[in-house]
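I have a structure here, written as structure tokens, and I will follow up with some questions on it.
Only one protein chain is missing; all other protein chains are in place.
By letter and in written order, the chains are A and B; residue numbering begins at 1 in each of them.
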Amino acid sequence: MTPSEHNPDEQTEDTSSPQSFSLAEAERIAEALVFASAEPVSEDFLAERLPLGVDIPAVMESLSSFYASRGVNLIRSADRWAFRTAADLSFVIRKDDNDVRKLSRAALEVLAIIAYHQPVTRAEIEDIRGVQTSRGTLDVLMEAGWVRFRGRRRTPGRPVTLGTTPDFLDHFGLEELRDLPGLDELKGAGLLSGRIPPNFQVPLPGMGDELQDDEDPITQMDLEELGLLTPGGEEEE
Amino acid sequence: MTPSEHNPDEQTEDTSSPQSFSLAEAERIAEALVFASAEPVSEDFLAERLPLGVDIPAVMESLSSFYASRGVNLIRSADRWAFRTAADLSFVIRKDDNDVRKLSRAALEVLAIIAYHQPVTRAEIEDIRGVQTSRGTLDVLMEAGWVRFRGRRRTPGRPVTLGTTPDFLDHFGLEELRDLPGLDELKGAGLLSGRIPPNFQVPLPGMGDELQDDEDPITQMDLEELGLLTPGGEEEE
Partner (left out) sequence: MAMNIAPGAIPMDKLWQEGPERAADEPALMIDVGGFEGPLDLLLHLARSQKVDLARISVLALAEQYLLFVDSARRVRLELAADYLVMAAWLAFLKSKLLIPQQAKGDDGPSGEEMAAALAFRLKRLEAMREAATRIINRNRLGRDVFARGAPEHIPHRVRSVYDASLYDLLSAYANLRQRQAVTQVTIERRKVWSLSDARELLTRMLGEVTDWTALQRYLLEYLPPADRVTATASAFAASLELVREGKIEIRQEGAFQPIYLRNGQQGLPARETVVDTF
């Protein structure tokens, strides 16, 4: 016994003429489309499925304020829409088998730096943290779908730049990057303004005692060749 | 501006006394629980999570009639509750049923080789992968619109060379081929791990569309030979 009555007259034929298409009907369709999906849905996606001329932002705003007080809210994140349970109800819904990714402290720090400083290169991340990013830390963030390669910096070496994804915003309940907590204060304090003035120099990481894969260690032979050790020379204390 | 206002007073402390617990609040919780659940939800399940004394059937009936006219309906089946898209809207939801297919690992590998090593011949792909590429794999990539024939190599047998399309760049959010991460970035992201042979290299993909010195353009004849055009057929762009 399905309560959903099938109203044949709602399936209007002349969807091409916008005025004949009621706002309520557009809301029903948009609601159904977003509700059906676990992933946020872009306005483009909705536009493809709604009749031409429907003011999608208006429809979504109206729906969103309608749901604001309910147990399920319509949320916008990175210009995509999704239904999410209301945050204040987490205490009832919270599941025991909560599959939220545990992040290491390093990964969390790198994530924050990428979020606030994007587009940011790996070298800049290391400059901020003062330590090399261990292999796999970025991998964890990329696998989670929160961090992506954005492009390359147009500087010598063309280093790859990193940034966050729309899924990052969705996961942390942010509508857009400007909603990052404390962004304005950090900016105001000059803490996001890229680089330290060039005449400031503090040793950077990168001196990890592990050899890079593209270098070979200096051998005894090399040192002898360079005249830095006499052949068979003893080590000095 | 997140629509989910956190109303502290909604999180009433004395959930034990049913009369203080509003019907609206019970509805919010029930709604969120049914929404977030992967399975249809039994009334027992709801009763465990709602304060004692809440009349669950009444709550559900009220919710169900609320949703009856909306794009999403709350339906009961075999004493369990679930949200379903309104039946009359299935035409929007199912508009195009071609679900997005995930690329197979083989296809991803071939695509990646083509991206990094282009222009590349089929034999070279097989050389890199160490296995034969099944016909279907390339077809899938062509169908996706990410791979195209570029030309012919001026070597014996004049093998066809493959490359990526502008759609490929578009889909993967790259501005140009040179944005593909290089060896250092792959390593840095933890995608390449362990000891890497010193001669290991990741090619820097070329600038794209222009044919290289050892490539000839593909002709009408070639396309016919490749079975992509029926003899005398028109060229499709």
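Definition applied: a contact is a pair of C-beta atoms (placed from the backbone, for glycine too) under 8 Å apart; a residue touches a chain by one contact, two chains touch by 3 or more.
Worth saying up front: this structure is predicted, and the values here are computed from it rather than measured.
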Touching residues on subunit B - with respect to the absent chain: 4, 32, 35-40, 82-85, 93-94, 98-103, 105, 107-109, 111-113, 115-116, 128-130, 140, 143-146, 167, 171-174, 181, 186, 189, 191-197, 200, 202
Residue numbers in subunit A that touch the chain omitted from display: 33, 35-39, 41, 44-45, 48, 82-87, 90, 93-94, 98-100, 103, 105-106, 108-109, 111-113, 115-116, 128-132, 142-143, 145, 148-149, 170-174, 180-182, 186, 189, 191, 196-209, 211-212, 215-219, 223, 226, 228-229, 235-237
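Methods note: only the chains that are shown with their structure count from here on.
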Distance from subunit B to subunit A - Cα centre to Cα centre, in angstrom: 16
Subunit B residues touching subunit A - in the complex, by the definition given at the top: 1-8, 10-11, 27-33, 35-36, 49, 64-65, 67-68, 70-76, 83-89, 91-93, 95, 173-175, 178-179, 181-183, 185, 187-191, 193, 195-196, 198, 200
